[in-house]
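Of the protein chains in this complex, all but one are displayed in their positions.
The block that comes next holds chain A.
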Amino acid sequence: MMVAADNEEEVRKVGQAGTLESNDVMITVAPGEAGSGVFIDLTSIVKDQYGDAIRRTLLDVVAEQGSRDIYITVADRGALDCTIRARLLTALTRAGAVGKKGVV
């Protein structure tokens, strides 16, 4: 698999953060193939009501951090927007993908 890891903001390895407790979300990020874009695999207890909002938050954070080719697995247990942001930033950091953009 060809991985686009030449730029500082790209995901270089698998990173995971969060839990499966209520109000939390477990997020795993993994490197995508070069040019594959952002792929989100979302399961959520509130997917019908908030699935689009959750995706938007995830895409915003990824865009802010400058990652392009990334596979994101999300198991949501009713997390607020701020929790989703925090868990994704943690997962990205653990995957070596939070660069110069600042983290908060």
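To be clear about the criterion, a contact is a pair of C-beta atoms (placed from the backbone, for glycine too) under 8 Å apart; a residue touches a chain by one contact, two chains touch by 3 or more; residues count from 1.
Just so it is clear, contacts and distances are computed from a predicted model.
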item	value
Record-based protein name (UniProt) of the chain missing from this complex, from "Na(+)/H(+) antiporter subunit B", "Sugar ABC transporter permease", "Lipooligosaccharide transport system ATP-binding protein" or "Citryl-CoA lyase"	"Citryl-CoA lyase"
Touch criterion as defined above, residue of A:V11, A:I54, A:A79 or A:A97 at the omitted chain	A:A79
In chain A, positions touching the absent partner	17-18, 21-24, 79-83, 85-87, 89-90, 93-94, 103-104
